[in-house]
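Following: one structure in structure tokens, then a few remarks.
A single protein chain has been omitted; all remaining protein chains appear in their positions.
Labels run A, B and C following the written order; every chain starts at residue 1.
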């Protein structure tokens, strides 16, 4: 599964994506983000204010409690500034 | 002094303007309209619902109680439908 | 030129391009275009717009200045046609330019709401059965009121 990073989160991590294979108990987007944060201090620090982020599974914005079942990609999205 | 008529008021009167010389006691726009209505039954009937009309003196919309002093033209304006 | 009261047609997109050309460094542009409507339920062959041109020019310029002041617009431009117009043709257009989108949208809506009730134009619809003056819409008077209460 791919994890995608954008904007200042991408810059802070110095990469735009990770290829990961989380264990079976990582069931939801929230579980995945927790699991990623445990393995990466920089990510953990960047995600400190977790509530400001949105998440997308396979290019659709979803609530954090969404199950990962079968997902190819999960994106972690800092607050957007379109328009 | 010219009195200008527009839209359905112009059609009902079958003319777009009158050249008039009201007496000195006709001091305001309201006075003028009253004076015109006394002289013209068709105009009196057309102006029955007086409150729906607006008035312009020398190409500026003005309140009905505006003095005529020195005016070159007074326009009687049916409800507008711009836009 | 910020107010145009014209008889010929105009190109809404070209007019907008020209308006925006002066927008360097300004963030938000809004346009409203009114187009002659002809629907299946009420087909018309033409729309005749009568106008008191001198008053229209004065009145629209006054409305424009009041919008520019009230919403701190960087620019505002109004085009309004009169004469005989065909279905699908543009009748009028307002364009506003402001630092932020709220002011640009509010300015354009304010201009429309005031034009509807205060600009000396009168519409007559031409149909297969003859022609008829368009009645003013009560909603237009209500739309205008909101700007007096705020």
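Just so it is clear, a residue touches a chain if its C-beta (ideal position, glycine included) is under 8 Å from a C-beta of that chain, and two chains touch if they have at least 3 such contacts.
Predicted model, so just to flag it, every value in this text is computed and none were measured.
**Q** What are the shown chains that the omitted chain is in contact with?
**A** A, C
**Q** Could you please point out the chain C residues that touch the chain left off the display?
**A** 11-18, 20, 23-39, 87-88, 90, 99, 101-102, 104-105, 108-109, 112, 143
**Q** Under the stated touch rule, tell me which residues of chain A contact the chain that is not displayed.
**A** 4, 6-8, 10, 56, 59-61, 75, 77-83
Here is the rule we go by: only the chains that are shown with their structure count from here on.
**Q** So with touch defined the way it is at the top, what topology do the chains form here? Options are line, ring, star, complete, other.
**A** Shape of the chain contacts: other, as it matches none of the listed patterns.
**Q** Please work out the Cα centroid separation of chain B and chain C, and write it as a whole number of Å.
**A** For chain B versus chain C, the centre distance works out to 26 Å.
**Q** Taking each chain's centre as the mean of its CA atoms, how far is chain A from chain B in angstrom?
**A** The separation of the two C-alpha centroids amounts to 72 Å.
**Q** Mind pulling the residue numbers of chain A that touch at least two other chains?
**A** Not one residue in chain A touches at least two other chains.
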